[in-house]
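Excluded from the complex is one protein chain; the other protein chains are retained at their positions.
Let's turn to chain A:
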């Protein structure tokens, strides 16, 4: 596929990105295996040609769109974002994509729409998940104001390349102030709704994975601390780094949660 380029963004971090090798060989993509390394091999079976995304639910103009229609080349931006996984490791990734807000805007959300539900592709004949371990398709959700925040991205590439399949080709969500599992991969459906959607991990372990899943060093995962993180690519003896509230994006998003108790709304 052809190279991609995106306009630089003021929302990018100045942190040094991980290498393409690191980003494309350390993936949680449970449809393609349980560890970090198998998705790089297994995901190559995913057929992404002719991919479409349905945008439906409480919108004035429901429809099915190609990836090019959602993220045309002349609209692409480069967003260098920190990525913090709920497993307490982190990376920096130079994504290429378009903000989600205007995409939803074009579909015309109705006033009753309060949430956005996302659904991943589930193709048992192309995917290699362990049977019975998870409920597929993978689902995630955001509140509408979170989805409309300028940081929220639909990414179609990283560095100057189309999205590697193991990273969620051809189009995926990026919500940089939330744990990585919120940033759903290989999206086939975006549904505006008035009910709070239930994510795949939230459905499996509601005590461990909440709807919000904002990066928060003060609220531990029940089985490990979230106070610090291991920086992938930093070397054997780099130790750990303190985790920042909202993964360091507090200035941009803390106001979304005014009046909420984030220990309860985890």
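Just so we're on the same page, a residue touches a chain if its C-beta (ideal position, glycine included) is under 8 Å from a C-beta of that chain, and two chains touch if they have at least 3 such contacts; residues count from 1.
To be clear about the criterion, contacts and distances are computed from a predicted model.
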Margin query: For the chain not present in this complex, what protein name does its UniProt entry give, out of "Acetyl-CoA decarbonylase/synthase complex subunit delta", "Protein-methionine-sulfoxide reductase heme-binding subunit MsrQ", "Cbb3-type cytochrome c oxidase subunit" or "NADH-quinone oxidoreductase subunit H"?
Written below: "Protein-methionine-sulfoxide reductase heme-binding subunit MsrQ"
Margin query: Just to verify: which one of A:108, A:233 or A:250 makes contact with the chain not shown?
Written below: A:233
Note to self: Give me the chain A residues in contact with the hidden chain, please.
What the structure shows: 21-22, 25-26, 34, 36-37, 86-87, 89, 130, 133-134, 201, 204-205, 208, 220, 222-225, 227-228, 230, 232-233, 236-240
